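Yeah, one chain of the complex is gone here, protein chain that is, but the others are all in their spots.
Chains: A and B, in written order; residue numbering restarts at 1 for each.
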Amino acid sequence: MAQTPRITGSRRRGGSQAWWGLLALPAALFMVFFFAWPLGQMIFRSFMDPTPGLDNYVRFAQTPSGVRSLFETLGMSALVTIICAVVGYVYAYAVRFASPRIAAVLLFAVLFPAGVNLLVRTFALQVVLRDTGIINQLLLRIHLISEHLTLIRTETAVALGMTCMLLPYMVLPVYSVMRGINPEYVQAAAGLGARPIVAFARVFLPMSLPGLYAGGLIVFVAGLGFYVVPQLLGDNAGGRFLSQYTADYMAQAEWGYGSAIGTILLLVTLTTLATAARVLKVGEILRQSFGGAR
Amino acid sequence: MTTRSWQWLWRACAVLTAAILLAPILVVVPMSFTNSSTLAFPPEDLSLRWYAELLTNPQWTLRIPVSVETALATAVLATLLGTLAALGMTRGKFPGRGLLTALFLAPLVVPIIDLAVGDYFVWALGWQVGPVGFGGSLAGTVPGLVLAHTVLAFPFPFLTVSTSLTTVDRTLELAAAGLGANPWKTFQKITLPLIRTGVITGAIFAFLTSWDEVVVASFLASPRVSTVPVQIFTELRQSYDPAAAAISSVLLAAAVVLVGLLALIPLLARRAYGRSTDNLAEIVSGERGVVAATS
Partner (left out) sequence: MAFLEIRDLTKVYGDKVVLDGLNLSAQDGEFISLLGPSGSGKTTALRLIAGFLQPDGGSIAVNGKDITNLPVHRRNIGMVFQSYALFPHMTVGQNIAFGLEQRRFIRKEITKAVDESLDMVRLKGFASRRPAELSGGQQQRVALARALVFKPQLLLLDESLSALDKKLRVQMQLELRQIQKEVGVTAVFVTHDHEEALTMSDRVAVMRDGRIVQLDTPSNVYRAPVDDFVAESLGEANFLHGVVRSKDGSGFVLDLGDGIILPVPTDRPVQVGDTLTVAIRPEDIELAPARSTGSNLVGRVRSIAFAGNTTLYVVEALHREIRVRRPNTAGVKNGVAVDEEVALAWDSSAALVLA
């Protein structure tokens, strides 16, 4: 017998698996033409415009404000990541150990804003923080201050805004990991003689770290690319980010230099991701907390 | 594990955080119902003046249809491509799958300003290699906006459909095929109903992505063809017109409806499949915010 039924079966399955793969072709072509190609164009321009070579990058390295913006972008992103980690951890912990009803309300409070237009939320913060905004009005009315406080157009306002926008991306993975920790681990620690704070520090916290790593990576990477929030809440004279510089030079028709700054931003983002993927192995956690609905 | 007082401190922190997140959004709504031309809280002289402005001022009346058309077309195109890709990637086995998945998810992590820059070049000039080229003239058009937004929205239906596909029992399809259904009929009658939740959820996320997007749109918009978010962005950089509060309230209402819908889908699906309804926290968290962390 040349062909046993088993071989026929496996051959057919192999054939159908290749056939299924064809369904991804339209999307693959689409992403190559409308996603990869434009990014490639930006990188290409950064080396070719106005003259071929590294001119644009040399110019960036020699401009103090350019180099400063690189560090300010990284610094602000790191700051926001740390704030989100602390606040988000406390929040996720509260959700994890609240009654189901309160947990649902708390989760809703952090998820609902994530569904609201970022511009609307930034506008809302402007309304609260600006010189004639709600906080200043209130403080003036109760005569706690005689002159308005400068709340908007500060680094603090940018940090607050970015924290508000990014907090959900910290809370969700942390909460998701916390929910997977069997309460028996903490009970076991207590049974072995650990005080509550020790049981938390030596057992619960280390076991929930993967969630913090995953959330931290998302927040940090997303923070690097923030544009609208620093633009609307930040001080246009100081603290400028790579994304803002890119947009500015594009607006001034300096295509090559704008592209170069954009390429540097892209490089920073991808380097962060690649390093994190290698060091932290976050892929699994990300899939768990964002892909694994139901 | 904590004592009672610790628990309360912890809870107070959480409530404070929730308040900081929610309060500004809720404050905007009453402020939009003012007759004065400056924003104040509490609003003085209640009126619908600025909502009327939205319906009469061409600044807004021209933008709203463009935004709606773009978001709807983006949702359709992204969901179609995303569903096909999800089927291909979960069922197909071929070399380079990992790389392709990375390409499909990359729009989630690439800084949006970079895409805006790249799109700005390509949409105007088309795809050129040396003397050979095609396309171009997409800047300042609705199709141009749709194509750019579909790239950004694509990962959401791809992810949600992939997730629901992993829960589909393949033996059901084999059973249907064994009963004589052709592949298309099998897909239509068996697979599609089973992944419907993922498809609808993905479509809503895709719609929201386009509906809220401002950076790419402001690079590709022309004075004649532009979107609502671009207009708001422009306004917010210049003035604090109550019209911005009014349009924000409208967008907020839309978000309430869509997010509410997202929360309802798993609830309804559970009921439809006769599964027990878990607690609400489970459901809310199940529909994790797959919303883009882009700006």
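Throughout what follows, contacts are C-beta pairs under 8 Å (C-beta built on N, C-alpha and C of every residue); 3 or more make two chains touch, one makes a residue touch a chain.
All of these numbers come straight from a predicted model, not from anything done at the bench.
Colleague: The complex has one chain that is not drawn here; which of the drawn chains does it touch?
Modeller: The chain that is not shown is in contact with A.
Colleague: Quick one: which of A:18, A:32 or A:198 touches the chain that's been left out?
Modeller: A:198
Colleague: Looking at the whole complex, which of A:188, A:201, A:251 or A:279 touches the chain that is not displayed?
Modeller: In the complete complex, the chain left out is touched by residue A:188.
Colleague: Contacts of subunit A with the missing chain: which residues?
Modeller: Listed in rising order, the touching residues are 182, 184-185, 187-196, 198-199, 202-203, 206-207.
As a working rule, only the chains that are shown with their structure count from here on.
Colleague: Measuring centre to centre with CA averages, how many angstrom lie between subunit A and subunit B?
Modeller: Here the centre of subunit B sits 16 Å away from the centre of subunit A.
Colleague: Help me check something: in the complex, which residues belonging to subunit B touch subunit A?
Modeller: 1-3, 6-7, 10-11, 13-15, 17-18, 20-25, 27-28, 31, 38-41, 81-82, 84-85, 87-89, 91-94, 97, 100, 103-104, 106-107, 109-122, 127, 147-148, 150-151, 154, 158-160, 162-164, 167, 197, 201, 208, 211-212, 214-215, 219, 229, 232-233, 236-237, 240, 244-245, 248, 251-252, 255, 258-259, 262, 266, 279-281, 284-291, 293-295
Colleague: Considering only the defined contacts, which subunit A positions touch subunit B in the complex?
Modeller: That would be residues 17-28, 30-42, 45, 87, 90-91, 93-95, 97-98, 100-104, 106-128, 130, 132, 134, 137, 164-169, 172, 175-176, 179, 186-187, 190, 196, 199-200, 204, 218-219, 221-222, 224-229, 231-232, 243, 246-247, 250, 255, 258-259, 262-263, 265-266, 269, 273, 289-294 of subunit A.
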